[in-house]
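First up is the structure itself, then whatever we jot down about it.
One chain of protein is taken out of this complex; the other chains stay put.
Right, chain A next:
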Amino acid sequence: MKIDATGMEYEELGRCLRSCTDSHVQIHNCCGQRYIASGMQGRELEIWGTPGNALGAYLDGGSIRVHGNAQDAVGDTMNAGTIWVEGRAGDAAGYAMRGGTLMIRGDVGYRAGVHMKAFGDSCASIVIGGTAGSFLGEYQAGGVIVVLGLGAPEGQPVVGGFCGRGMYGGRIYLRSTIPPRDLTEKILCRRAQQADKEAIRPLLEQFCTAFDEDLDSLLNSPFWVLEPNPENQYKALYAPM
């Protein structure tokens, strides 16, 4: 099914999507409608234009592909499924996500992956092709965030300030020659070994296939791994894990 979203209110677009039973739906001329595909399961959605805030919030399976940019809070609290964004995304991408995969080809704004977690067997993952703003992975409790820094100037950090501040679970991978400048002693930062890279190979394969990038050259570049320092954790402040 094809939906022309020109001039459509977000409620109307939501009704349209919910009432349609097709497994593959296209939305054209999207312009700022919020909450698209929130809680959606097991369907493929393609969007042309600029979807509004909270695209794929609580997504519970299936996939969304945006042929353009996403705004704030894409994949907010998503549980399963995959979101592909061909352009950039705004602030708080993958906010509190607890499963599924979010792949953004371009840059993301502030607070990507804030509060993301792993839950049972599900491990939330975010891959950012470009650079990320400040507070990436703030309060991260689980899951994996990868920043590839494609197109970023050499010798510049691929993330803003306060990366991983307050994180107590999960990992952040940064493809960069230099680590973030302002890490605290509560985070361990080390160069990625082969085993670390193998751990993210499936994610990078997906990214490269979707966005036509070269897997080998990515895997051959230097990565940094950030994880909570077991010696000096916030863990005691929160519920046991």
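Just so it is clear, a contact is a pair of C-beta atoms (placed from the backbone, for glycine too) under 8 Å apart; a residue touches a chain by one contact, two chains touch by 3 or more; residues count from 1.
We adopt the following convention: contacts and distances are computed from a predicted model.
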| item | value |
| --- | --- |
| From "Phosphate transport system permease protein", "ABC transporter ATP-binding protein", "Glutamate synthase domain-containing protein 1" or "Carbon-monoxide dehydrogenase medium subunit", the hidden chain's UniProt protein name | "Glutamate synthase domain-containing protein 1" |
| Candidates A:N53, A:S125 or A:S176 - the one touching the absent chain | A:N53 |
| Touch with the omitted chain, as defined above, among A:S38, A:N69 or A:T101 | A:N69 |
| Hidden partner interface residues of chain A, rising order | 10, 31-32, 34, 49-50, 52-53, 69, 71-72, 88, 90-91, 107, 109-110, 133-135, 160-161, 181-182 |
